[in-house]
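Data first, discussion second: the structure below is written as structure tokens.
Here the complex is missing one protein chain, while the rest keep their positions.
Labels run A, B and C following the written order; every chain starts at residue 1.
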Amino acid sequence: MATHDHALVRNAGPLWDEATRSPFLDALAAGNLPEDAFRRWLTQDYVFAKDLMTFQALLLAKAPRVCRKPLIEGLAALDKETSWFESHAVRMQVNLDIPPHPTCRRYTDFLVRCAYTQPCSVLLAILFGVEASYLAGWTALARSGPYAEFIERWSSAEFAAYVAVLGELAGRHPHEAAQEHFNEVLGHEREFWKMSWEG
Amino acid sequence: MATHDHALVRNAGPLWDEATRSPFLDALAAGNLPEDAFRRWLTQDYVFAKDLMTFQALLLAKAPRVCRKPLIEGLAALDKETSWFESHAVRMQVNLDIPPHPTCRRYTDFLVRCAYTQPCSVLLAILFGVEASYLAGWTALARSGPYAEFIERWSSAEFAAYVAVLGELAGRHPHEAAQEHFNEVLGHEREFWKMSWEG
Amino acid sequence: MATHDHALVRNAGPLWDEATRSPFLDALAAGNLPEDAFRRWLTQDYVFAKDLMTFQALLLAKAPRVCRKPLIEGLAALDKETSWFESHAVRMQVNLDIPPHPTCRRYTDFLVRCAYTQPCSVLLAILFGVEASYLAGWTALARSGPYAEFIERWSSAEFAAYVAVLGELAGRHPHEAAQEHFNEVLGHEREFWKMSWEG
Partner (left out) sequence: MATHDHALVRNAGPLWDEATRSPFLDALAAGNLPEDAFRRWLTQDYVFAKDLMTFQALLLAKAPRVCRKPLIEGLAALDKETSWFESHAVRMQVNLDIPPHPTCRRYTDFLVRCAYTQPCSVLLAILFGVEASYLAGWTALARSGPYAEFIERWSSAEFAAYVAVLGELAGRHPHEAAQEHFNEVLGHEREFWKMSWEG
């Protein structure tokens, strides 16, 4: 099933587009992204990934048998991505040891709070929201230009397959609060792209 | 020791004033606060108090013997305050069963995330920040006008004594991350007043 | 409703009697309790109470509005009890700063694990189990002899009223795993009395 056919996506309304389209991504694909915007995004996405791993680990701690394998593979993928960010940062002489931007901090405050207080089924909807919107945002771009490597990474068949599994797990573990939390994720995604673009 | 002499307050810089002064409070004291602003503040403060109780309960769960009595008294006071809000809401025909404003939600996401992930000493600095800035904001107002009852409640000797005890506990349990979290609280307080005033 | 009419008690089977009767209590009431047994019980019950407060605080953090007042009163009562233990310990020259007995540790490992992983409704059944079995154990004893003060404390009308409220809250928030956890509490209670008596 394509991501955009998932009930959580269909019922998100205009939030879905707001969370997956951004002047930042357009400029990145067009090859005219200001370097400081790219650096801001790179560092904040790295900072975000650290807390996302905490979220994913706490979700795994609550997950039933059937979810564990894909969630562990997701943790391994996120860890590889972290190393990949670090090697880019070294090459580009970007310092990754910086505090989170308030927008990034709000997003991770939301994620970690939910990880501790919400049941597994809500957390699956949240993780699907994080990853599905990211996939959609990057997949809409042409795989070319100076950032082709980045575009390819998050529009790859491998990443799409992971997102499809998350969508399936979220679908198989419904919860009345799932849509509300999925929508909150989309709001945070929208703000994150805005922050990357505007500072 | 007066609140403003506490090291955490002195080292907060201009954030302290930003968190404790607001057009909302000025208008409330002057008797010309628009009713919808008051209702917005009342409902959001009520919603906030629900999550603050969760924060305070999680802090108690981590607290050593010496902190437990004042923290339990703080929980009892917060519960009484909740009932007091509810009786006001009934009289004013305000519906308290509403979702949190994004600004309120960000504040409680921060509080609940920290309650689960930070040690007791950091949580004491956070709670002191929440209550000391509130005391300072209300104490600066003249105890008169249509909202005199509210002003008296949060500038009372009893509330000041509770805040003094929290300041003492935070002082006796220092932590290198205390100031940073105290400052984050002040940022959230500033935004909360702004939201109450502007919507 | 009397404690022994509560569905959780009725469905506990023989475990209820095993958790509420003990040679330790019989000897205490008869006035022939060996002093070292009394000291062991006193110190381990004190150590237990510290972790029980953590349990009760974590339960409060998850509890809906309707439960909060009695749970906060329960925290205040437990804090007073802690002070009461400490004053007895001073008078009897008992050192309270000791490690938990393995039996005590197992009981609190169970409580704290559940406090973090179980929903509020299960935790209410657990707390009711802890307090109702304690009330029943002490209420069966004649209020006389050298330990009359202890017997009176835990067979008092005030304590019985608290237990009745807990029973009501547990009844109003049923959960399919409630009985199973209630029974586990009774098993731990039985072992705690055994440890107090046998060492």
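Please note the rule applied: contacts are C-beta pairs under 8 Å (C-beta built on N, C-alpha and C of every residue); 3 or more make two chains touch, one makes a residue touch a chain.
This structure is a prediction, so every number in the text was calculated from the model and none was measured.
Engineer: Touching the absent chain in the whole complex: find that residue among C:21, C:69, C:106 or C:143.
Structural biologist: Considering the complete complex, C:106 is the one touching the chain left out.
Engineer: Just to verify: which one of A:30, A:76 or A:142 makes contact with the chain not shown?
Structural biologist: In the complete complex, the chain left out is touched by residue A:76.
Engineer: Which residues does chain A use to touch the chain missing from this display?
Structural biologist: Within chain A, the residues touching the omitted chain are 50, 53-54, 57-58, 60-62, 65, 68-69, 72-73, 75-76, 79, 82, 115.
Engineer: Which chain C residues touch the hidden chain?
Structural biologist: 102, 105-106, 108-110, 112-113, 116-117, 187
In this section, only the chains that are shown with their structure count from here on.
Engineer: Between 0 and 180 degrees, and as a multiple of 5, what angle does the rotation take that fits chain A onto chain B by Cα atoms?
Structural biologist: My answer is 180 degrees for the C-alpha fit.
Engineer: Using Cα averages as centroids, what's the distance between chain B and chain C in whole Å?
Structural biologist: 35
Engineer: Please compute the C-alpha centroid of chain A, do the same for chain C, then give the distance between them in whole Å.
Structural biologist: 47
Engineer: Which residues of chain A are in contact with two or more other chains?
Structural biologist: none
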